[in-house]
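Just dropping this structure here.
One protein chain is absent from this view; the other protein chains keep their places.
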């Protein structure tokens, strides 16, 4: 992790509430792995106070691409202050070929880099979008990805045999509901495929990160073997390790 | 006084630290008299907290022209929330023809409307700029106005016979020094032309105005006959009425 | 409808639980052009002392992040002059008038309350305590006020000791409590470089005051008026629904957005309280947030 500056090169609105920001940085492509994130201070004021989480979508033409709320805060020419890379890459299971990604009522932005990398490597990714997550523009995703729309929380899981064919499940729920939702998911998974192997199901904890270095204790997730620091050990955590 | 909205039509930088803002408002030209001001909330956030004081420079082409620090906060298309007009016009002496305006270490923006009106009416205005005030671009002032540069606080006043020929003196000092500076000015004037007649010398109190309606008590100036509310009775106050 | 001192000789009924905080609204008429005063439950005046006070010297308004420090010096021409000057405005006020009396000492409080007691147009007195006020100060202040007037007496408690002193004030005879006065702080004025001490205002005060109201409201039966940092209708609702306040005072937010107090009055206007004064909603427990 290091602290650096970056400059905003272009801001393009891709939906009414989402903007694609192109950022010139000294991070090399590949130096921020899928799952890792940056903590970004948009301007040298104390409002907003905390840094914003950025999960790069991809690098293109030497620029880092970021999706963020389309609220006109950033303008080309602006300089932002970046801490990163923060956290650990998705702990993918060795040999996993078929990924089931489930996004509930939040933007799938944090998963896009993973989707691109897995489909790019010829692996299969099925993305299930629930609620708000369905607002993400499908045209922004690789063509190879299969997109399903699901009506409500994990309810469909026992209807499909996804749990049987998937090599790994990765879930993303809004930060304030994450623990509760992942608990439901984990219990459903264990009913359908008990006992689920270690590392089979990951939950992405997109929690507010005051410090991002494991210092403030605001992002601790109760673990079976001591508390887990979501900002440094996550954001993606093995649901088998969590003490729900 | 009323509350209304206005939209920013154009922002032009006129010096490194000063921008000219053109604002479309429902205030009619002439409805804000020289000396009066507006309290403006730039955006619906609570930072910055207080409203900003705007003293219109003039109306042109149906737009209101404002000078403000050139810090890129405002963009064409922005909407601002306005309270106004606040305060009273400059209490000009009936029949006064020759005005001496003295600006110390602050921008002369609040006096420009007055300068334009007096010179437009064929009266004479001499502007003495001290310290920081000399940074104001002279090209922005009417050609008829006489501009003098003075080195230091009122020191020059006894060198010139301005006090004898002027029908009215109007002074502008930075808010946090205003009372102290006007006290010095008033004492100098009274040494040179004692007793100075009522209404002869005005001080402009460009004080922070939390409320602008006389409610919060933050802008009271000690007066000889009770405290004077600079936000509603000023900003320009008769120095003869002040209890220094 | 809120009743203050319902058993007393001059009970005060607030038809809306919304009022301005002392020091933010002037003496009654100042906001007339911008605020529909008839929708407010009451108007609370700026602080008044028995003896006249001059404006503070030096910087008096210093912006801080998301707020402002204000140091007025409690300038006012003294109670007798205030009454002379504003009597006619109060008589014509479309909302009940509560005069904020600065508790500079029992004798001054006695004189102020005695003078106010003679004014038909006055509906209540709010007593402002200093930050270090002790239980004894509160008892002395209320005893002085009670011996001078039958008007309802509201005590405004300092933020830092509100929860501790609420019970004391109730026992000493306060008919209602305002919690809390804005806290004092010290900042450096960037323009002059001087240190300035004064009261702090801003949306973040609400977090501190809401907690104090929640703690105090479980301890007393008299109505608690929640005050501090209200900058939205939801902020006002939180005082009433979550912390157990009976009414609210809107403070500096109104300076920036004069519409605010109207919005709050409309929001709370339909709200008849469904609980006893001082009782709590389900959300609040006494250990709330204590353990980090």
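Labels A, B and C are assigned to the chains in the order they are written; within every chain, residues are numbered from 1.
We adopt the following convention: contacts are C-beta pairs under 8 Å (C-beta built on N, C-alpha and C of every residue); 3 or more make two chains touch, one makes a residue touch a chain.
Computed from a predicted structure; not experimentally measured.
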item: Missing chain: touched chains present in the view; value: A, B, C
item: Candidate in contact with the missing chain, chosen from C:5, C:69, C:113 or C:254; value: C:69
item: Option from C:123, C:161, C:178 or C:227 whose C-beta touches the chain left out; value: C:161
item: Residue, one of C:61, C:187 or C:260, that touches the chain absent here; value: C:187
item: Listed residues B:46, B:90 or B:205, member touching the removed chain; value: B:46
item: Identified contact with the non-displayed chain, of C:1, C:33, C:191 or C:207; value: C:207
item: Missing-chain contacts mapped onto subunit A; value: 1-3, 41, 46-51, 81, 83, 174-177, 207-208, 210-222, 226-227
item: Subunit C residues that touch the omitted chain in the full complex; value: 47, 56, 64-67, 69, 71-74, 130-131, 159-161, 183-188, 195-200, 202-204, 206-208, 210-211, 214, 234, 238, 242-243, 283-284, 288-292
item: Residues in subunit B touching the chain absent from view; value: 45-47
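The rule we apply is simple: only the chains that are shown with their structure count from here on.
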item: Chain closest to the middle [Cα centroid of all protein chains]; value: C
item: Inter-centroid spacing, subunit B versus subunit A (mean Cα positions, whole Å); value: 54
item: Separation of subunit B from subunit C, taking each centre as the mean of its C-alpha atoms, in whole Å; value: 35
item: CA centroid of subunit A to CA centroid of subunit C, Å; value: 47
item: Residues within subunit C bordering two or more other chains; value: 65-66
item: Where subunit A touches two or more other chains at once, by residue number; value: 45, 47
